[in-house]
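One structure follows; several queries about it will come next.
The other protein chains are all here in position, but one chain of the complex has been omitted.
A and B label the chains in the order they appear, each numbered from 1.
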Amino acid sequence: MGATIAKLAERPNLWPWLLLTPLAIYLAIFFLVPLVNVAIMSVTEPRLTLANYERVLVGALYQRVFLNTFLTAGLVTLACLLVAYPLAYLMNHSSQRTAMMILLLVTMSFWTSFLVRTYAWMVLLGNNGPIIAFIKAIGIEIPPQLLFTRFSSTLAMVHILAPYMIMNIYSVMRKIDPVLIRSAESLGARGFALFRHVYLPLTAPGIANGCVLVFVICLGFYVTPVLLGSPREQMIAGLIGTQIEEFLAFGMGSAMAMVLLAVTLAILAIYHRRFGLDKLWG
Amino acid sequence: MDRFLRLIGFLVIIFIAAPLVIVVPISFSNARSLQFPPPGYWLGYYQAYFSDTDWLRPTFNSILIATATTVLTMVLVVPATFALVRHRFYGKSVADLMMLMPLAVPHIVMAVGYYSFLGNLRLVHTHMGVVLAHACLSVPIAFLVLSANLKGFDRNLERAAQSLGASPVQTFIHVTLPILRPGLFISALFAFIQSFDETVVAIFISGRDAETLPRKMFDSIRQEADPVIAVISTLLFAAVLLALLTPLAWSSIRKRLRKRPPAAAFSGG
Partner (left out) sequence: MTVRRNRAPFLLAPSRRSFLKASGAAVTTTLAMPYIAQAQENVLYINTWGGPWEEAAKQYIFDPFTTETGIEIRTVSPVSFAKLAQQVRTGTYEFDVTTLGAGELIRAEQAGLIEELEAPFDGGLFHNGIASHAFATVIAWRTDKFSDGGPQNWAEFWDVERFPGPRSLQRYPARVLPLALLADGVAPEDLYPLDIDRAFASLDRIKDHVLVWWTAGAQSTQILRDGEVDLIGIWHGRYFEAEDAGAPVAMTWNQGEIERAYWVVAKGTPNAENARKFVEFATSPEPLAGFVTQADYGPLNLAANEFISTEDAARMPTSPDNYPLTFEQEIDNFGADIEEVAQRFEEWLAS
């Protein structure tokens, strides 16, 4: 046994293939085949036709849902950035202990199931929840509707995805050499100039990483928009779910899924050429 | 500027913390509805969770499925990671990319695929079907963690062992494995959590017999906002808290006991 392995180890060409084969076969059957299946269904259900794609790409409803999905994903990404950057900056400029506490909180949020967090926002934003109670307490008699609106689903998605952005930005920010900052300050860089010429370029990779990650995850988000959003502002994943679950319209559902997949992969491909895909989730 | 940033940072911290904290009092509330602050406190919904098979069965299913997923993932990923990190061969970059692909595909797309594919195989609504699907989604995560560990591995240790006369198998068991154990554990843990938390694919394929906890929670939140969800949320949150705080507490206790300078304590990691 030992001798065989040793022998194999000497032949560098066979060994890696042997180690890779089980996983390759597995992914081929249980990852690629289902995906190909979606592609096939999109042109064969209910019969051999491209009509599903025509409807998805030309139909006013589907265009609107796609547009809404992109807008929401963009909004969530921007909001995550606005939330994450100051926090990362604060962590970088606090004592190690404070930074550690904040990191612990962010990590905790990251690890907490997003269903739990979605539910929590339902409690927070509901008509009997603390936020409405606060609004009433400061004298506004007819509080705004928060739950089941675009606002509630967007807010919850920002909360769910913010840790990705924070981790990404913080990890590049803490590598910035303090000497660099001090010398920039000694040269007269203050406030926005310091940010514009020192922080921004140095943290750009983290920002790019975080934005791509948040945007791509948000594009395919199902649970939170379905539970907290309004059916009038559906995102594409929710609509795919309705097509499959309510109408058993596998053709339409698959065609939408393929368009979503194409968009996602296109974004990731651009990222891959520029940075390398393995960096994204690292 | 700094004070302004501090204020924003403080608000962000509240924004992140509030949803995590709110579920705790709600879980002890005796109200049927999502009322805050709760009108009174009791343990009734905890009792309801621990005595209701409609909640316990999905919990149990989830643990079982996540465990099986972890085992399957690790069996497949560990050899593949060694191949990809330690060998150069034709087509390696494509293989590297393939490992990450399941992470790139939106879960809703996979859910549509599995729904019909596993349906054809008569594996919808079975534990086996969910495990097979979840393992695909866990592969890239386990791979990322493990390959990062393996890349940082000092191969001189293996060479030293072999030059002292150890066979490759002995070297692997006595040198490689013990050093990689933390990396293996973390990567298995990520695989487990990925499966345990996975919702979208489970909603579509787990069905009656293999219903997972996230699916049950999703259905319940959608239908009636059962207060038991707050109980489960609190328990899951407590588990995360415990998992993160235990090592912190442990290392600080150990530091105090051994009175070693912190730098030395981590030099081996």
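Everything below uses one rule, namely that a contact is a pair of C-beta atoms (placed from the backbone, for glycine too) under 8 Å apart; a residue touches a chain by one contact, two chains touch by 3 or more.
Keep in mind that what you see is a predicted model, and the values were worked out from it rather than measured.
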| item | value |
| --- | --- |
| Selected from B:H174, B:R222 or B:R258 as touching the chain missing from the view | B:R222 |
| Candidates A:W17, A:F110, A:Y199 or A:F275 - the one touching the absent chain | A:F110 |
| Given A:G126, A:G220 or A:G251, the one touching the chain that is not displayed | A:G126 |
| For subunit B, residues in touch with the removed chain | 32-35, 63-64, 67, 119, 122, 124-126, 144-145, 148-149, 151-152, 181-182, 185-186, 188-189, 192, 207-208, 219, 222-225, 243-244, 246-248, 250-251, 254, 266, 269 |
| Subunit A, residues in touch with the chain not shown (by the definition above) | 60-61, 64-65, 100, 103-104, 107, 110-111, 126-128, 145, 147-149, 163, 167-168, 170-171, 230-232, 234, 239, 242, 245-249, 282 |
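As a convention for this text, only the chains that are shown with their structure count from here on.
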| item | value |
| --- | --- |
| Centroid distance [mean C-alpha coordinates] between subunit B and subunit A, Å | 17 |
| For the subunit B and subunit A complex, residues of the former touching the latter | 1-2, 5-6, 8-9, 12-13, 15-20, 22-23, 26, 33-37, 75-77, 79-80, 82-84, 86-89, 92, 95-118, 132-133, 135-136, 139-141, 144, 148, 167-170, 193, 197, 199-200, 203-204, 214, 217-218, 221-222, 225, 229-230, 232-233, 236-237, 240-241, 243-244, 248 |
| Subunit A to subunit B touching residues, read off their complex | 1-2, 5-6, 9, 12-13, 15-20, 22-24, 26-27, 30-31, 33-35, 37-38, 41, 83-84, 86-87, 89-90, 93, 102, 104-109, 111-124, 126, 128-130, 133, 159, 162-163, 191, 216, 219-220, 222-223, 226-227, 237, 240-241, 244-245, 250, 253-254, 257-258, 260-261, 264-265, 268, 272, 277-278, 281-282 |
